[in-house]
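A single protein chain has been omitted from the complex, and every remaining protein chain is retained in its original position.
Chain naming follows the written order as A and B, and within any one chain the residues start at number 1.
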Amino acid sequence: MSAFVRRLGFGGTLCLALIVTFALLALFAPWLSPYPDQGMGTPNVIAKLKPPAATFWLGTDHLGRDVLSRVIFGARVSMSAGLLIVAFSLLIGLPVGLLAGYFGGWVDEALMRITDVFLAFPALLLAVLLAAALGPGLLNSIVAVAVTWWPWYARMARAEVLVLRGQPYVEAASVMGVSQARIAIRHILPGAARPLLVQAALDVGPALLTASSLSFLGLGVLPPTADWGKMVDEGRKFFPDRWWVAAAPGVAIFLLALAFSVLGDALRNREGGKRRDTT
Amino acid sequence: MDLVRYTLRRVFLSAFVVVGVTFLVFVVAQVVPSDPAALYAGPRPTAEQIAKARVTLDLDAPLPQRFVSFATAMGTGDFGVSYKSRRLISQDLRVYLPATLELAIFSTFLALLLGIPAGVIAAARRGSWLDRIGSLGSILSVAMPTFFFAMLLQLVFSQWLGILPLAGRLSQQISISDPLPFLTGFNLIDAVTAARPAVFLDALAHLILPALTLAAYPAGIAMRLTRAAMIEILARRHIVAARALGLSAPRILFGHALPNAVGPALTVIGLSFAYALTGAVLVEIIFAWPGLGRYVSEAILSKDFPVIAAATLVVTLCYVMMNLVIDLTQTLVDPRVALT
Partner (left out) sequence: MRCATVKGASAVTLLEIQGLSVTIPSALGPVQAVRSIDLCIARGEIHGLIGESGCGKTMTGMALLGLTPAYAQVAARVIEFDGVDISNSAADLRGRRIALISQDPAAALNPVLTIGRQMDDVLRTHSSNSKAHRAATAVALLAATGLADAPQLMKRYPHQLSGGMQQRVVIAQALATGADFLIADEPTTALDVTVGAQVLALLRKLVVDRGLTVLMITHDMDVVAAVCDRATVLYAGLSVETGPASAILTHPRHPYAAALLAALPDAAPRGQRLAAIGGQIPPSTETISGCAFSPRCPAVMALCHTMSPPARGAGNHRWLCHLAQCAP
């Protein structure tokens, strides 16, 4: 345990603990939240906009629902949005980058020009356009963000492949007559995927920020599902007099994004150190 | 010669990207939505109205033909008509685009003004309290949701301290009773040309909070990049050589080291401009800033695709142009770039 802490650093460990806490809250939201039915959306009009107190730790929103329960249920959406965006993006970006880097020539040129086009957009704007076209809903907003996200991974995977292809052991395998497909899968894919996974861990924070931005714009989950971005938007009307409605989900987004970004940094530093050792 | 070839290649690639961007916007705005004709025909349309709309929108033509006419229209500045307001989109853009650009440019400026000196000082005084605060600030700025930060700034500077206006682009008494003549659409510039210093200050005061919201994240990045670049540069031999020649510390820091960091600084300009254009969608709602961002977010609610498409396209073109200019400037500042 102490060796683990040393490897990640104090900040990294703290952030990992925070992420695990949020993950547990998300998984067991129905059992851990004080008012599960309100967390899932049942209004409670007799207790509208109550300030934080013993009964409602973080107060209630404009429909009288417990903000704490809503934040706990919202963790489900934000967590899965952050992770799924990155996962979908990897799923598209990694193969594209591998193909471009591996085959080179016109395949590379064509694929890279396509990524150029996607990267030419200010990212959120393309996501907004797409999410609007696809219609509201969590999955649609995740797809919309992933479409703007994958070119980064494609670029990165391509760069890694180009480096790996020049490595002596890959060239040696090729000289010894190992089949091209086998080289790609056995030698290149694992080497290229590793740094990408670290980058992906680093990107979960920004991804969930983007997802919450879409949700804030009304392009995310449908009511009455709780989502942090949407909750901030709803709370905006009562801000700052009834600050708790917007503050609690806002702080939650901030903390989770921060935790992912600091943890990602710690992972990257570790990875960097390891790589230096091997060369 | 290399410089010329590099420039030509860069311009050619940008032109290609513009075509690609137009195509992508066309696909998303006209092909993906289930039935543009129903949207165009208005609320609860009859079958006849929808059929008419299909003809008006030319939806039955083959896709390539539709794309060509879409691209031609966009190229000639004919962005069509808003489904909702039935107004010409190009007229709306003329008012809203300058508002957004003014915000984006000002916030980019602010980000550089905050981030670059902080990065230089942090590099020159590594490990000092200023370095630590800067690093902490840049970590926090990465994780802060734009829209929430905007609300916090409103709370502190407008509600508590009362020193800056809560929202809007100009005070009511100015915009209603005594509006600025529309010249460029940039309030700061129009106020200067109209020789009205009070309006200039009012516009500036309204600009600070939204611009600060959009500048926080890029300023953090700017600081990190500048700091890293300066630390690397300050260890180079030509800096040691400059010290050996007896040059003063400030001259070495600003005259010799900083010009080598122009590359990262230009990168930051591109990045923070893009961030501002993107964040405008969020920030303009919160600050009631009458720009493209708010225009788009209102269009989202009414599924007004021509508006979303036009705004996305125009903003993206601004961004592509900006990147082209930055890349070409890069080669002027550091002549070695074109060689690689």
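Everything below uses one rule, namely that contacts are C-beta pairs under 8 Å (C-beta built on N, C-alpha and C of every residue); 3 or more make two chains touch, one makes a residue touch a chain.
Note that this is a predicted model, so its numbers are computed, not measured.
In the entire assembly, the chain absent from the figure touches the shown chains B. Looking at B:Val31, B:Ala241 or B:Ala288, the residue that reaches the missing chain in the full complex is B:Ala241.
When you scan B:Val55, B:Leu136, B:Ala194 or B:Val333 for touch with the missing chain, the hit is B:Val333.
Those residues of chain B that touch the chain absent from the view are 236-238, 240-248, 251, 255-256, 259-260, 262, 333-336, 339.
One rule holds in what follows: only the chains that are shown with their structure count from here on.
By the touch criterion stated above, chain A contacts chain B in their complex at residues 113-114, 116-118, 120-126, 128-130, 132-134, 205-206, 209, 212-213, 216-219, 229, 232-233, 236, 239-240, 243, 246, 250, 253-255, 257-258, 261-262. Across the complex, chain B meets chain A through its residues 13, 16-17, 20-21, 23-25, 28-29, 32-33, 139-140, 142-148, 151-152, 154-155, 159, 274-275, 277-279, 281-282, 285-286, 296-297, 299-301, 303, 305, 308-309, 311-312, 315-316, 319-320, 323.
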